[in-house]
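Mind looking over this structure? Questions follow.
Every protein chain but one is kept in place in this view of the complex.
Here is subunit A:
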């Protein structure tokens, strides 16, 4: 029996969908069976980020309205051998097209077949949010070092305290830019974690590659060398119960002139 985890944030644009895709892929790379549910009905993105846009046949509203069977709507990601599936959102209706009971029964139907079911929550705290948390066992709150994102995360944690899930919420701090934190112009990881008062699941550094890979329908987590990818892989390992030390945030220092000269001639090893 798998575990259903909702990925939410309150605020939009902090990286819920990107995180859902990358954590899902990281777990699939570890050999886990993962299903990603896109609940951002009317503004679906998860299929695009995963590069599965062209393969969508049916969506979650079709399943909820019993027009098709659940297995028919699942889109398989062929890069991973039968490990990663997507249940796409509908694009021709809105968030009120579903209710809590429908989502819960879909999630409950998926749980026995998968190790993890991730629910990509839409921004906001309306019906879409209520639907997303209804079937979940645990939650991951995504925030960024921006004060507005932290405020909204605080609000969402408050709402989750009111409707508690089986597991306490966990925190991901996304889009960390070491330079700004170093200058003292943004809250640092400790400050955010202490302020929100929930367990930190992991941190993810900001990287231009995140956007360029997702534009190509690829995912950053596939690049084993990338620091952002490492953040997501660490999060996946922690979800699996491993103890992984927190990544050090260090700014990439500008290499000196002589370093670059010697690098040019291949003497840097």
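Basically, a residue touches a chain if its C-beta (ideal position, glycine included) is under 8 Å from a C-beta of that chain, and two chains touch if they have at least 3 such contacts; residues count from 1.
Just so we're on the same page, contacts and distances are computed from a predicted model.
Between the names "Septum site-determining protein MinC", "Putative lysine transport system permease protein", "Probable membrane transporter protein" or "Acetoacetate decarboxylase", the one given in UniProt for the chain missing from this structure view is "Septum site-determining protein MinC". Between the chain not shown and the residues A:13, A:31 or A:158, the one that touches is A:158. In the full complex, subunit A touches the omitted chain through residues 151-152, 154-155, 157-159, 161, 195, 197.
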